[in-house]
Structures are given as structure tokens and as C-alpha cells.
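Can you keep this structure in mind? I'll have questions shortly.
Omission of a single protein chain aside, the complex is shown with its protein chains in their original locations.
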Amino acid sequence: MPKTTQCVILLTLLLSVACSPGDPDEVTTSKVYRHAMDGAPASLDPAQAASLYSKFLVVNLYDTLYRYKYLARPYQLQPNLATAMPEISDDGLRLTIEIKKGVHFIDDPVFAGGLGRELKAMDFIYSIKRHFHPSSRAQGAWLWQDRILGLDLWKAEGSDYDQEVSGLRALDNYTIEITLTRPFPQLIHTLTQGFAAVVPREAVEKYGQQLSSHPVGSGPFRLISRNSTRAVLARNTNFRQEPFDLKDEGYDQKTQGEVGLEDLQNKVPPFVDRLEIEFVTEDAARWNAFSAGEIDFIKVPVSQFDNVLSQRNPPILSSQHEDIYQFEAASEAGFIYTNFNMADQRIGYHPDPERNRRNHALRCAMIKAFDWKKRNEIFFYDIGHVFPGVLPPSVPEFDPEADAGYIQRDLESARQLLRVNDWQADNLPVLEYGFPNSVTERQIFEQFRNFMMDMGYPADKIRPLVFATYGDYQRAYSQGKVALINSSWTMDYPDAENNMQLYYGPNAAPGSNSANYNNSEYNRLYEASTALNESTERTQIYRQMNQLLMNDCVSITGIARTLLFLWDKKVIMKPDRSFLGGYFLRFVDLEDSLQTHE
Amino acid sequence: MESVWQRLRSDGYGMLGFYIIAVFALAALLVWSGLLGQSWAVVSGGRWESISSTHWFGTNLLGQDILQRTLFSSATAFEVGLSVTILSTLLGTVLGALAGWFRSSWLDELILWVKGVLDSIPFYLFAAAIAFALQGNRWAMHLAMVITFWTTTARIIRGEVIRLKQREFVEAARAIGLPPRTIIFRHVLPNTSHIVLVQATIVFVAAIKTEVILSFLGLGIQNGVSWGLMLAESSQEVLAGHFGNFAAASIALFLLLVGFNLLADSLQDAMDKRRSVS
Partner (left out) sequence: MVVISCALLIWKIVYKPMNKLPYFVRRLLFGTALVLGVTFISFLLMVHFGPDKTYELIGKNPTEQQIAEVRHALGYDRSFLLRYGSYLRELVTLDFGLSDSSGEKVSSMLARSLPISLLLVVPGFVLGNGLGLILGMLAVWYRGRWLDRLVTGASVAGMSVSFLIIIIGLQVLLCTPHGLNLFPVRGWQVDGLASYLFYVTVPTLALVLVTLGYNTRYYRAIIADESEREHIHALKAYGATPYELMLKHVLKNSLVPILTRLMFSVPLVLISGSLLLESYFGIPGIGQVTFDAITSGDQPVLKAVIGLTGVLFALALTVNDFLYKVVDPRVARS
């Protein structure tokens, strides 16, 4: 029948469009590493590398001046595009950075003859300037504003890329000089960020906003294809030849000896030819794909902890998985917490000193009613790390002696606090608890409400405020419309300063101080510590600030998740997710015997 | 009406549907009067407990009793179903009658235009849009459904009114000079009541089903629990082998929908017979 024929033709046509030819570079016998992430990057433009997922890809597609050592823990900085660590002037305000010669961007029609041109110091300077251009949609200005000499002025004078910034200069093609307005010990950390990755100006000018889906970098990989569910990257064959050195990367045979890293010595990364990165938001689907062998690596979803572990503390892999998978448990660099909106008079600061005192008591009571043990058990399988305040175990400032009462549930004293301060069911305020829509967020809310109900808080006085997008949620709490703000903080760089600024008064909404906490003593201590590097002196100050936060009952905090990584034994690697997790991908290798992949 | 009820009683499937609905309605009433399902939010057990004498359907991730949540959800279903059905049927009947009576007038074309516009926007996007516009308002979902569901009712009523307008009793009413308002509301509309009833049961079904999908997408129930939210929860659990939420919500939802579909069928039959008799 002609109809059937027509249908067949249509279907074939559709098939041929939808299954557009695989990329020409595909080699059947290449080494392919298949990674899974629990979210998709929105943009691959370094200027917009704000999310974990974007950063993960950006540091592989582009180059940064510095990176972190592959294996050293705690994290240590390592020159990447730079030849060495910066030369720093005595006053700490002037840094001189030499970059490597002969580094080329990947081939792209944007360059003369289609051949990638050499990366120069000016490119780095241009890439930083982009964050201060009003129409670039860049998101990294907060790292450098008020800190690099002349940069803010450059913006005020109209952001003309041809105009020089006094604190950000190329002394020659391979030398960068950065001048600071005040000491900024975290500067080198900021240069590891995806935000600081180097972009060629001509690509930005040609592709504009579309650069975010058409990366032109000099990183170890280049993009082959990407859609909303996966990205495929191929080895950048022109990536600079730098043999792998175990010692240089901070190898520790005692803890890292079992993975097979020794074989990598003196090989030249990147070791795999192709990266297939799947974006799978649903935990169960990701797990199923992993157990079916469709992907090589997974951050194990909490619902599978039972199945994967034979013991929780310390985590031990169950025997049926031991034979096929490698395993690692890592404490995340960040934490989850619930802020009180201090700018909200129902629960925060109040002009009437009496009410102000009662609000403080109410907050403290809610903190006492919060059951961290239960939260940890239900949502983190009891292997998350609960700690008081904002200094999680992953930072050296973490204080094992800190006030553990802050994270200890004590319903009796919570009730008593309410009683003494004249809070009853009928005069307790109605509070909105905000969250972006998701099943888990809703469950976390319901559990929170239950904790408060146990203390005698009426269920209908803690109301969910659900937002369709994360951005709408952010807007709402930035505008003070949410009383209880549940968030998580993922540290940008391994320095606790990144956590302390979360409660610094001038960073109040729309800044990252979503609690709108404003304590002059805390602010003073923060300002006094900004010039300091990590040191005993600074640790003392940070711990003091941490105590201030707890005394003021500003936030129910916190828990640092323990992440479980599982990967196929044929893959040789030490995966990472913290900070700029993606840096490890260039060091991933597959066992030779198994390198062919259907 | 009388004869429809009698015919319904003689139809076994129709009565089965009716009884199923009655049981759920009773559950909903008990929930509303505070006698049943009140501890849907309370954590009363451990995580994912299996079926036991204290937890008939087991517990969910948080340790809440799934039976309590299922029962409370039937009240949610009726709240959504009733409010959407009543409002959209009222709107649809009135606008449909007006369009049918003043057929081909500017009013008819206007109503048809509004109907066409609303029909042309993909429903879930429309619901999402309303949810955005009302920023987390608990009635956003109800409103979205009312705005889109009245159109079908209006189309059917419009056709029926056009048909009835040619009937003798209407001609007679017009001949003695009754104002259109009186004719429409006193004489024409009462004669459409059976169609309205059938259409209402269909809308009820659509409302409950839509609530499930919208709640799953996070555009539905804000504060409370519903079968849709339970299914959303279950979508994260079933692959890990926990079926409590899924089983409870899908069985309850299926039963209630079967009840309504049987009733709608039976009413339709009764009406067809009545029509063919008259």
C-alpha cells in the first residue's frame, strides 16, 4: 500500500535526521571513558562557568593559569598554563606570572587559516576583563572586584577592551603582571577557576553568546557534540606535552596505591581519546545505567548506599561490588544549612529590643528542635558529617572541640525556651520555608516541619513556598520573601575564607549572605582577617567568628555530605568532585587490555 | 432526572461506579471533618517500613504512614475535582448557552475566539504559565484547569442549545415574548442538565488525572499531599525496590477513576435511551 510506503519513507527520513552521522573523529579502537553527572551544564563559556557542571567541562575545554594537584590532599596549587608559582612583591600586592610558550588554541575557522593560534598573555587579560563588561553576561566579577587595581575604573569608563587596566598588564607576550588594591591571599585560587580560563578574543567576537555551545580553548579536550542529556569530548591532539609525574601530583602510596596509578608515570596526558559525559538527574536512572555497564563512574545515589556498602563508619564496599568496582568516600567541600532571614522581623532582627530577644530565643529553640541525627540518617545514610557552624571537616580550621550542643537535639530545652519567652502555639509567627521544586526538597521540608511540630510548632504555621526554577527561588529569598532559607554551599576554592564571607554584613542579599546577618563584631573580625593567609592566627579568628554565629542562632548548620564514588576497575583514576572536579579527567586512563570499546 | 436515576439503578456497572465514588467521597468527608488521615504529615515510623499492623501500606522515606497519606489524598482529589468541575461547568454552561442562543452574533464569535485561543495553548505549558504568573499561589493549578476545561462543556452546550432553540416549547416561549434571559435559564438550560451531568463527571476525571501530572511536575499541590505527589515520590523509589507509595497511590487513583468512568458511561447510556424515547 502506498500509505505504508510513505510512512516508511517518512520514518527513514526522520531517522536519518535524528541520528545525524556520528562524528568523523570517532575511532572504533579508541579509549573511551564514560562519566555521569547528576546535572547538565547550562553554558560552556568560561565567563559563565558558575555551576559545578559547567566548571567540570570548562576546565577540560580551556586552560587556566593554575590548577590543583591531582592527588595531593589537602589541595595544593600547581602551575598549569603558568610556568611556575607567581613571583610576589614584598608588600604582597604585585604578582608576576610567566606563562608557557607554544601553547595553541584548538583549530577553528575563527583563526587565520583555521589553525589555532598561540595563546598569549593578552588573552588571559582579555578573559578577566570580560567579567567586567556589562553585556558579556559574565558571572565571575565578584572574585576580583575592588581587588585588582583599575579594573572597576575600567568598567566605569565604559569597558573598552583596548584600554589598559593598570593592575592587569601583559609585560610581554608571556608575562602577566597583576597589581592588587589590597592583600588578597586567595588570588591564586581564583586563577584556577573556570571563570579565569583563557578565551581567544576573536572567538568571543565571532560567536558571541553562542560561544557557550561552541568552545574554542586550549584545554586537554575539545567538544564534539552536546545536547541536554550528554556531551562528547575528544582528546585535543595538540595539547601541550607534559609527562605525568606522580611525585609532582602529590602521590601517596599508602592511601592511593591500589588504583594502579604507578603505570601512568611519564605518560603524556590526556590518556583517553574520548570522554562521554552523561547528564542524568534522576538518581535511579543513573544507578541503573551504571550497573548495566553503560557508564564507568558514578557518584552513588543515597538510595543505593544500603546496597553498595557493607559497613557505614568507615564506609566499606560490599563484597559483591568489591570485585568489579573501585571505591572512594570523600567528604564534600561544602555544607548544607538552613538560614533564618534575619531581615525578617517575624524571626530576625527587630527594632523592639524585647521582641528582638524573643526572636533570638525562638531561633535558638528551633535549632535545638532540629534533629541532625535523623536528617543524616534519612537523607545521608548516616555517613554525612554533622558539625557546628560553618567550618566543615574539610577545612583545616575545623574545630573538633567546637560546641557540639549546637547540633544536638534537645526538645526539652527547646520547649522550655519557648515557654520562658512567652511563645505559644497561637502567637508563634507563620514562616515560609522556600525550596525549588523537587521531590527531595519537598521531603526535606516535610521532615523539617516534623521536627518543629515535635517542639509544638503548629504544622500550618510552617508553610512551603515552592518555586519552579532555582533562579526564582534565589530571587525570592534575595528579596526577603522567604523566612527559612534552605541552601547548600559548595566552596569555590579550598580556603575557609569562602565560607566566612557567607555571613559578612555587606554581602547581605542579593549577595551570598542570604541570612542578612549583620553583626559588627563579626564584620570587624572578617575585615581584619582578609589580609591573612591560612595560619594559627587566622584560625583563631575564624573559630571566634563561628562561635558568634552560633551564639546569635542565625542558621541551622550544618552537614557536609559524604560522597561515595564508584568506578569500573578497568578505569585507572582518582575521581574528584570538589572545587573544580573536572581537572582529574586528563589523568584518567583505561587498562590496555580493555581499551577497545564496542 | 428521576428517570436517569432509575435507569442508573438498573445498570449494575453504573451502580458499581456510584458505590466506588461514594466510598471515596465518604473518606474525603471524614478527612475534612478531621476524623481520618489527620496524621499524614507525622513521622511515625522508620524509613521504608514494610506492611505491618501499624502501617497497613508501610511507610515512606521519612517514615510517614502511607495509608494516612493515601486517605488524605482522596480528600485532595475531591477538593480539586469538585472545585474545578463546579466552576468550569458553570462557566462552560453559561458561555455555551449564550453562544448557542446568540449563534453567529458577535458574542458567539467572541466566545468561540476565546475558546479557540485557550484550546490552542498546550495545556501543561499553560498550567506552568499560570503557576508562574501566580507565584506559588495554591489555587494556581485549579485556576489553570478551570480556564481550560470549560471550553469542551461550552462547545457541547452550545450545540445542544442550538438544537433546543428550534424546539416547539422554546418557540412558544419566544412567541409570548419572554426575555431571552428567562428562556435560556428557565427553559433551555434545565433541558441540558443530563448532558451537563455527564460532562461534569468527565471533567472530574480529567481534573483528578491532571492534578496527578501537574503535582508530579511540581506545578500542582503546594501544601498537603496528593496521589500525584505520592507518585512523584515513588518515581525515585521504585527503581530501588520500594513500591509502597506507588502501589497505594496508583490503586486508589485507578479505583476512583474507574468509578467515575463507569458512572459516566452509565449516565451517557441512560441519557441516550431517554433521548431516543423523547
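A and B are the chain letters, set down in written order, and residue numbers restart from 1 in every chain.
As a working rule, contacts are C-beta pairs under 8 Å (C-beta built on N, C-alpha and C of every residue); 3 or more make two chains touch, one makes a residue touch a chain.
These numbers come from a predicted model, not from an experiment.
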Listed residues A:S228, A:N266, A:S520 or A:T536, member touching the removed chain: A:S228
Full-complex contact with the absent chain, from A:D45, A:E397, A:E432 or A:E446: A:D45
Listed residues A:A72, A:A289, A:A329 or A:A343, member touching the removed chain: A:A289
Sole residue of A:S89, A:Q163, A:Q210 or A:S488 that reaches the chain not shown, by the stated touch rule: A:Q210
Residues in subunit B touching the chain absent from view: 104, 106, 109-110, 112-114, 116-126, 128-130, 132-133, 205, 209, 212-213, 216, 228, 231, 234-235, 238-239, 241, 246, 250, 253-254, 257-258, 260-262, 265
Residues in subunit A touching the chain absent from view: 7, 10-11, 14-15, 17-19, 22, 40, 42-43, 45, 48, 50, 131, 134-135, 137-143, 145, 208-213, 227-230, 278, 280, 282, 284-285, 288-289, 291-292, 294, 437, 468-472, 474-475, 478, 492, 501, 507, 510-512
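Convention: only the chains that are shown with their structure count from here on.
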Residue numbers on subunit A that touch subunit B, as the complex places them: 282-285, 287-288, 303-304, 307, 377-378, 437-440, 442-443, 446-447, 449-450, 453, 459, 463-468, 472
List of subunit B residues in touch with subunit A within their complex: 41-43, 47, 61-64, 128, 131-132, 135-136, 218-219, 222-223, 229, 232-233, 235-240
